[in-house]
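For subunit A:
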Amino acid sequence: MSPLVLILATPLFGSVVLALMGHKPNGRNVNVIFSFGTFLASVFLTTRIVASGPIFALNHQFFIDSLNVFLVALTALIGFTTSVFSRPYMRIEEEHGKMTHNRMRLYFSMYQLFNFCMLLALTTNNMGILWVAMEAATLTTVLLVSVYRTPASLEAAWKYFILCGVGIAQALLGTILLYMAAQKVIAPGVNPLLWSNLNAAKTLLNPVIMALAFVFLLVGYGTKVGLAPLHNWLPDAHAEGPTPISAVLSGLLLNVALYAVIRCKILTDGALHNHFAGHLMIGFGLLSVLVGAFSLLRQRDIKRMFSYSSIEHMGIMTFAFGMGGSIANFAGLLHMTVHALSKSAVFYAVGHAAQKAGTQIMENIRGLIKVSPTVGWGLMIGTLAILGMPPFGIFASEFLILTSAMHQLPWAAPILLLGLAVAFGAIFSRVQPMVFGETNVKPLAHPPALLPVFLHLGLALMLGLYIPGYLNHWFVQAAAIIGG
Partner candidate 1 sequence: MTLSQFLSQLFATAVSLLLAPLMLGWVVQLRAWLQNRRGPGIFQPYRTLHKLFNKDSVMAGTASPLFRFAPYLIFGCMLLASAIVPTLSTDLPLAKAADAIALVGLFALARIFISLAAMDVGTAFGTLGARREMFVGFLAEPALLMVLFTSSLIAHSTSLKTIVITQTHKSFTIHPSLIFAAFAFILIFLAENARIPVDNPSTHLELTMIHEALILEYSGRHLALLEWASALKLLAYSSIGIVLFLPWGISTKGSILSLLYALPIFILKLLIFGIVIALIETFSAKMRIFRVPEFLTIAFLLAVIGMLTYILLGVKAS
Partner candidate 2 sequence: MGNSQSLDLVLWVISVWLFIGLLGILALHRFTFVARILFPLGGVAGLVLALAAFHSLINGGASNRILPIGLPQLHFHLSLDALSSFFLIVLGVAVFGISIFSAGYFRKSTGTAPGLLCLEFHFFLASMALVLISSDAYMFMVAWESMALSSYFLVTANHRLPKIRAAGFLYLLIAHIGAIALLLCFGVLQANTGNYTFANMRMQSLSPFWASVAFLLAVFGFGAKAGILPLHIWLPEAHPAAPSPVSALMSGVMLKMAIYGMLRVGFDLLRIHIWWWGVLLLVLGLATALFGVVFAAVQSDMKRLLAYSSIENIGLLFAAMGLALLFSSYGMNTIAALALTACLFHVAAHAIFKSLLFLTTGSVLHATGQRNLGRLGGLIRFMPWVAWLALIGVLASSGLPPFSGFISEWLLLQSFLFTSALPQPFLNMLIPVATASIALTAALAGYVMVKFFGVVFLGQPREEKLNQAHDANLFEKIGMAWLAIITISLGLAPNFIIRLIDPVTRVLVNQGLAAQSKSSGWWLLTPTSVERASYGPLYFLLGIAGAITLAFILVRIRYHARLRRSAAWGGGHPWANSRMQDTAEGYGQPIREVFETFFSMKKHLPKPEDTEPRYQVIVEDKFWNGLYMPVVRATEFISSIVGRLQRGRISIYLLYSFITLIFLLILVTGIRK
């Protein structure tokens, strides 16, 4: 239980420290150190879990099982790599005059706080705290998105705040309903908001209330997942914030929101004994895939484009979890992991590319491999990984999802095919000339941090060809927990 405390305490403390000295030249290093500490703690925790199964902590307020432990590890890892990426990136931004001292402080401290919120949301056992953490994560990211204080960034942040605020309010109503349903069945003295208790009693929960609750929860957390048609905040927030934030938004926040949805789905399925929740998720998933794919075609801003691709991928995952079954759930979890890795890697590469070209408009970024082959190849390979080219992990999960969809929901398969095909055409036709061809971009002042890019891509590659035993073990167990 000590590593758990560390996981939560480190970023919290870090945010305080960085709020004081984030503007100092080595603030960015301190940031890295804190993230690394969090990462180490998460490694300890995972080893603990590997050794001795699920654990409770702080009289059952915290709960680590195989469904969230790998998400904790993933979050900590990407939090760490992103902090590494932020070092040169934010420095260059500062020299471009986009960041003042105060903004630097705000940025670093909020970055740590954001990590804290997400880790809290992942580890807590209390549905109420889960809601609080999600809301807090929204607030921190709002500040991070608006950190440049440009009109565009403010507009994006405002929309993000209002839409996600309203959405998350629905989630609160859902939580209240959940609580209401729980009160009837759970003995007094037992906390009816703890997921573990709810899960134990889920078959008793009143189906009518649960159905209603799930609708509110799905709309609420679904807004943060970026499910169409609740997705409108997502492209703006991704495109206008600093690139590291786009990376963690796509890589982590969406995952955590989806994780919340899954937790709720488990309870709802238990209460309803039918596939209601699953069908809703399938519908949202397919809609998001189509909307994401077709929106890709019209993009000119590179970060905006990749945020739409995040919508598409979130749709695929939601579809998979909605479909349920051991294979689909397994694939969904795998997709969560690999998408987080590859998408953040792509955003790292994109960030450097945009800095080199001095713009995010794709027509003006050309021939990257001429100037810096690493960034160019990073972008190219990352894009191919995102587009589901083997042997990267996304292909593995899409393989499982599509093949099992072909039998469970044959009518959905052509929709997915259409979505994937359109997405491929749209993204690749834009990335190709950015990487290849004659160039117009200029080299950077500071060496780009490409370790994160290739680390992530390497992991994604590994997961496509070989999934470690314990990870597989987790996935299988988690898939079993999700059931459906």
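Criterion applied: all candidates are chains of the complex that A comes from, given by their letters.
Assume contacts are C-beta pairs under 8 Å (C-beta built on N, C-alpha and C of every residue); 3 or more make two chains touch, one makes a residue touch a chain; residues count from 1.
Predicted, not measured: the structure shown is a model, and the values here were computed from it.
Peer 1: Using the definition of touch given at the top, pick which of 1 or 2 touches subunit A in this complex.
Peer 2: Of the listed options 1 or 2, subunit A touches just 2.
Peer 1: State the interface residues of subunit A toward candidate 2 in the complex, per the touch definition above.
Peer 2: Listed in rising order, the residues are 158-159, 162-163, 166-167, 170, 208, 211-212, 215-216, 218-219, 223, 228-230, 232-233, 235, 276, 280, 290-291, 294-298, 326-327, 384, 387, 389-391, 395-396, 398-400, 402-408, 413, 417, 420-422, 424-425, 428-429, 432-433, 436-438, 464-467, 469, 472.
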